[in-house]
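Every protein chain but one is kept in place in this view of the complex.
Naming follows writing order (A, B and C), and every chain is counted from residue 1.
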């Protein structure tokens, strides 16, 4: 079980290889990638900010919880921080298990919970030059002209 | 949407790359891998047989059905045939979609349905030298001494 | 002897354990016209009695589609017969 933050492009092939084992019959990999369109808003890039120590602690908690819920053999989470261009991988979650059902369940659990528990934030950079932090549940979206870092 | 049978090792990195697009926010990859233990029986290798024309037809049906059920952007299935050693990838299913939920649903649908509809069969080669076709639902398991091809 | 006009020679593709038991990947059966999948299976088991043990679980495909036992086999169809699948 390994979790990692990185400011370099994620090598998801390496992430996937690292969970493979002859004891596994199933491997599930989830990739979050930088999407160009959200409804009709066009993104040009994302910036991810993280609270590194707590993000690592929370991701470690998640893989431990997944291991208690399902008989998984290995799980790895790697999350990118910094500036990402369209199409780049922002997160890779890989899980191996003897049978496929628990690999799917654990993979979905890990990414679902990561999105609510792990202190990482994304800022959308829109095509009109504006940028905006994404903070789910905030009443109003506060658009700002802060240039992306 | 592409489906493929191959007697060469599956390059799942290539399969995954082929579904990626900046329109996607999510990619799900499923790998079936040759598992060493099934309960307490130890496998040394698998042999896959297929009815190629029909397998392709059925896999094409599956990706078309997935595309009707969920707003997926791309889906690729590649299945190995022939002799596979422990740990090797027997099938890779990759799906991309704008959001993660449908990528997980479509990926699970494709592998679940592949396993009941697509005419491919596996023969387990056990450590005791015996080999056995896996035919789910057959009343009795018929063990034979046919050497693996 | 049946009228040759009313019979067809059919080669049934066999796979996996069905092929191993029959000892061939292409089983030849002779059917009358308008015979069903069920009747084809009966002919198959007469010619290849080794298949009797798995007959109940055999699936039949005509032109790459699964068909139920009452389906009439059309002329020039590609017919295949195999045990439950186990890919993936």
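As a working rule, a contact is a pair of C-beta atoms (placed from the backbone, for glycine too) under 8 Å apart; a residue touches a chain by one contact, two chains touch by 3 or more.
Since the structure is predicted, the reported quantities are computational estimates derived from the model, not experimental observations.
Asker: Counting the whole assembly, list the visible chains that the omitted chain makes contact with.
Answerer: A
Asker: For the chain left out of this view, which of A:76, A:94 or A:114 touches it?
Answerer: A:114
Asker: Given that one chain is not shown, which residue among A:18, A:44, A:57 or A:130 touches it?
Answerer: A:57
Asker: Tell me which residue among A:12, A:48 or A:104 touches the hidden chain in the full complex.
Answerer: Only one of A:12, A:48 or A:104 touches the chain omitted from view, namely A:48.
Asker: Can you list where chain A touches the absent chain?
Answerer: 32, 48-51, 53-55, 57-58, 79, 90-91, 111, 114-123, 133-139, 142, 144, 146
To be clear about the criterion, only the chains that are shown with their structure count from here on.
Asker: Answer with line, ring, star, complete or other to describe the graph linking chains that touch.
Answerer: Shape of the chain contacts: a line, open at both ends.
Asker: Would you mind checking which chain's mean C-alpha position lies nearest the centre of all protein C-alpha atoms?
Answerer: Answer by centroid distance: B.
Asker: Taking mean CA positions as centres, which chain lies farthest from chain C?
Answerer: Here the answer is chain A, farthest from chain C.
Asker: Can you compute the centre-to-centre distance for chain A and chain B, using the mean CA position of each chain? Integer Å is fine.
Answerer: Distance between chain centres: 26 Å.
Asker: Based only on mean CA positions, could you tell me how far chain B sits from chain C in angstrom?
Answerer: Roughly 26 Å separates the two chain centres.
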